[in-house]
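All protein chains of the complex are present and in place, except for one that has been dropped.
Let's look at subunit A:
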Amino acid sequence: MAAPASAYKDRQFLAVIGDEDSVTGLLLAGIGHVTPAPDSQKNFLVVDSKTEASAIEEAFVRFTEERKDIGILLINQHIAEKIRHRVDSYTAAFPALLEIPSKDHPYDPEKDSVLRRVRRLFGE
């Protein structure tokens, strides 16, 4: 019924899509990982005002669907807003998708896809 153990036993990294400050802080905590050459893939994406929504989406798909070693995907809430349809339609258990606040954008529980689901379930 639940996902088999093979679906998540190799997932050991965290990935992050965020603005520069969030990514820097999380990297300082030590979550950054670059896979060995030749296809050195980073597990983080820095988004600034110039980043296209398509690039964010591509990274989102890469982290959630293509890479099998990521257990948790952190994404800044204001960035999640840009690809909201993607985030809202994402229902898989792995990797866990977490919307985090950023320095400039305080956390708004109303926008969080999971919290909205919680609310809907309890009929509020």
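Everything that follows uses one rule, which is that a residue touches a chain if its C-beta (ideal position, glycine included) is under 8 Å from a C-beta of that chain, and two chains touch if they have at least 3 such contacts; residues count from 1.
Here is the rule we go by: contacts and distances are computed from a predicted model.
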Identity of the absent chain, which is to be given by its UniProt protein name, from "Dynein assembly factor with WDR repeat domains 1", "V-type proton ATPase subunit D", "Proliferating cell nuclear antigen" or "ER membrane protein complex subunit 3": "V-type proton ATPase subunit D"
For subunit A, residues in touch with the removed chain: 1-3, 5, 8-9, 11-14, 20-34, 42-44, 46, 71-72, 74, 91-94, 96-98, 100-103, 106-107, 109, 112, 114-115, 117-118, 121-122
